[in-house]
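Got a structure for you, questions after.
For this view, one protein chain was removed and the others were kept in their places.
Think of it as A, B and C in the order they're written, each chain with its own count starting at 1.
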């Protein structure tokens, strides 16, 4: 068994342990600890595997880049796990099954992230989607969660169907399902050329649904609002990270960039999601829906990375720099997002902007953290978000993608407005004090905020260590 | 020997029929059924492709994918049906158009 | 010669120091007036001392420098003072008349509780005027020029409670500012063409550069035209003259000092100072003469029909300044400055006498409400009589010598048409000064004076009367500075007509006064013309319609910044776009499925369209 499978394997054992523990005696704390332990061990092995894993077999590609991504994934899940216990206490449901599904989604993510073959990709995708349905519809009586669960079920099934259809056509054309040899210029032209394009479009539909990019973005706001908070956090970070890595691997390994139409589709979708994502969020009152629309916009920005054609001649458009931009942007965006969701977890009763009123004057630490996270999302300097945007602009400018860049500027200005609205809401004089009184800023959440601040602002002001680490990985 | 493009056209048309089913139907059960139809359409293409390519490269990826898709369809339907039961118990109807509490 | 330099430096600085002391100190009224009058009197003494020293020499130059101001690349400007016969005459007038007016206003303004503010502004004005007159470069002259404008704005609006005074002050400042801006553009042109702003260097370089090839005299005439515009603005000549009558809103000594003796003469000084430059542009000189003539006719005719005492004197100042511009225009700079000197004496006398009148008739301005005051206010009556005589240029008064000289020069320079207009002006001047004297001092008394002018006011009146009578000595230095035209080839008519005319005008006025026709309303058909002339040939209404109201409506229309509306439009459209997109989010699952398929269809359609076009 290849040493690189150990992290997934450990998580699998963790899940089994929880199952066995369920049979004997239901105790929330033990399942919490088991899942925590398995996650921690998986993280350690992943760290250990970081510097000498470079084998690749049929189903999985296990080089430095994928191990970095799975490391990032595990760290994000670890951060979400840290607040799971407090949040679950407030839910009057069976607690232990949540950890089970939680671990299964992580395993699905790990598989999907390092997959190099349609089979493994499909396996990971389904494992993650189905366990997500469970996570979403977890709270029985809550009608919104039910509705969200049904929507996610139907839509993800539809998306998988599209991806499979695309895979099937490509398999018919190229005879193999692994990503690396989807070379377009084979001798035998089995299917008419438009068939390959339709296959790619079908796969794009499925993946764009997962990434909630513009034409298929309608579901994400309802899911964020309907699903329980932690599930929404997982959806925002885990499923989108895995889907984007797959999209990136498909486009780069499969050299889909030299089809001019793919470049057009990608740039149109990127520009559309930047604008529509930001316009949707403009006057949005519900905080979670706001975060959903901002994630549409951010993945619109990230799509620019796929438009960059690697040629090592120009300084900032070499293969390694494009991957660095991708990873840096993912790290920055995911950490900021996890930070925002952990803040929301600490403010249970607060759902809309008006509830936020006066938070700054009652709980300064939480308010300042949320403020800095909003600035990081907006891309104001001295935050991680700005460094990510700087990488992106450097890469795009060196390839003279002026249309996309102007869209980036205009949409981030529009985006700036609703990030400022959140900050503005916190500064307003509070309408009713009681809602703010109930927030018990306990010790553990304070330390978590400090950690998030360290990640977002620390790396924002001194990004050299992070950028060096990413530079080594992307080779 | 039936030319592969015929099979391709068959699976594509089946796929589109399933797609139409998902869009047109309002009842959740029928949506699940048409989803099943779409997955079967894909399966046909995989089997045909694997059969077509078996001459040149002796790989049976297609068949393995078929097995995977079947298991997926089964587990998906299981979860779907549990949601259907749950929905019926709460709403006493299966019309998904009425499920629009989550809106902007 | 240099030991006097420090003395020269004192001349402009003394009033400035006293103004600063008055500003920051809390002195009692007596000390305030002592400081104010003392500083200007000492400057008068210094200028007298300079007069005595330089009495024989006709071409002396005394310079002093107070340090560098701006020194970048070519632009080297320092606070340099330059004394020569022309500026000597000017500082003697400014400080002499200024000291007398300060003395007079200690009495006139004594009850006013804002005395400190009054004397600060007055001293500041005198120091600015001295800077203007003594400046050796045009930028320092411009500093004095604007300083004088500022002080006149502050002093006109001295009684700030009354809305009318403030508007008059704003009008005065803005109209002079228009002239100043034109002059500033002249400065820029001079600097870019000649590379220097030093007055003497300009004269030399101008002659070197422009007289060589007479084709680009246009540049010289352009510079002179712009400087002329500045002079016209400051000396209230034709296009920009209707601020002076409204400037009478200020206290009377202020009108005497600023709007009769000193500030309004700054324009004449500017042209006289740059006479060599103006020589290079004969067409501009002729324009100066034309402006002078038209202004003198306008001023004289308007003064003839006024009823307000101070407005008559204001319009008469405008017309006398017209004479000086005429003299400058025909190239008789020296006679212009000579008339400036005599005019300063008798016009200041008239204003101060009018001030005494107003002071004693509890602020009455309308002359037809006064009458028969000869017996009641003897000193004021006598000084007023001497002033009117000098104004009408009766023989053996100071006015006579200077005006005759100008008329002779005009004839000598061959402009007979201008001469006839000047003579007509002289006739009307004599007529309205006589009318003024008869209406105010003869006939039966309507208002009886309740206060008598104080000692200091009477002293100032007496000294000025003496000066108006015997002040007609033509300063020697001026003749050498600016060439004179020989005036012996005159025909008898041209020699005797200007001397007889005043007597005819006075007898006409006496006849009209005797038949009680002065106060009567004008017959119907003359009503329109009378009103037109009374309002100073309707220049106020003219500027109101062409400049002020269009500018006002233009600004009001754009009150809230149409560019801002553009940004508000963006704000509204983005709000509406938000509404449009959020309408899609209506929670219908089947609509979400459709969105997925929509992407496929659109992508495929794009692909097909791409294919078909190839």
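Everything that follows uses one rule, which is that a residue touches a chain if its C-beta (ideal position, glycine included) is under 8 Å from a C-beta of that chain, and two chains touch if they have at least 3 such contacts.
Convention: contacts and distances are computed from a predicted model.
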{"item": "Options \"Cation:proton antiporter subunit C\", \"Peptide/nickel transport system ATP-binding protein\", \"NADH-quinone oxidoreductase subunit M\" or \"Cytochrome C\": UniProt name of the undisplayed chain", "value": "\"NADH-quinone oxidoreductase subunit M\""}
{"item": "Touch partners, limited to displayed chains, of the chain removed from view", "value": "A, C"}
{"item": "Residue, one of C:27, C:53 or C:143, that touches the chain absent here", "value": "C:143"}
{"item": "Given A:413, A:431 or A:450, the one touching the chain that is not displayed", "value": "A:413"}
{"item": "Per the touch definition above, residue among A:177, A:393 or A:455 touching the missing chain", "value": "A:393"}
{"item": "Sole contact to the chain not displayed, among C:71, C:111, C:450 or C:515", "value": "C:71"}
{"item": "Candidates C:42, C:63, C:166 or C:276 - the one touching the absent chain", "value": "C:166"}
{"item": "Those residues of chain A which, in the complete complex, touch the missing chain", "value": "314-316, 361, 375, 380-382, 386, 389-390, 393-394, 397-398, 405, 409, 412-413, 416-417, 420-421, 424, 427, 462-464, 467-468, 471"}
{"item": "Where the missing chain touches chain C, by residue", "value": "67-75, 139, 142-143, 146-147, 150, 153, 157, 160-163, 166, 170, 173-174, 177-178, 180-181, 184-185, 187-189, 191-196, 205, 208-209, 551, 554-556, 558-559, 561, 563-564, 567"}
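Throughout what follows, only the chains that are shown with their structure count from here on.
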{"item": "Chains most often in contact, by C-beta pairs", "value": "A-B"}
{"item": "Chain A and chain C, separation of their C-alpha mean positions in angstrom", "value": "78"}
{"item": "Interface hub residues of chain A, defined as touching at least two other chains", "value": "147, 150-151, 154, 158, 221-222, 280, 284"}
{"item": "Where chain B touches two or more other chains, by residue", "value": "22, 96, 99-104"}
{"item": "Chain A-touching residues of chain C, taken from the complex the two chains share", "value": "574-575, 577-578, 581-582, 584-585, 587, 589, 591-593, 595-600, 602-604, 606-607, 610-611"}
{"item": "Touching residues on chain B, where the partner in the complex is chain A", "value": "4-5, 8, 11, 15, 18, 22, 28, 31, 35, 38-39, 41-42, 45-46, 48-50, 52-53, 56-57, 59, 61-62, 64-65, 68-69, 72, 75-76, 79-80, 83, 86-87, 90, 96, 99-104"}
{"item": "Complex contacts: residues of chain A adjacent to chain C", "value": "147, 150-151, 154-155, 158-159, 162, 194, 197-198, 201-202, 204-205, 208-209, 215-219, 221-222, 260-261, 264-265, 268, 276, 279-280, 282-284, 414, 417"}
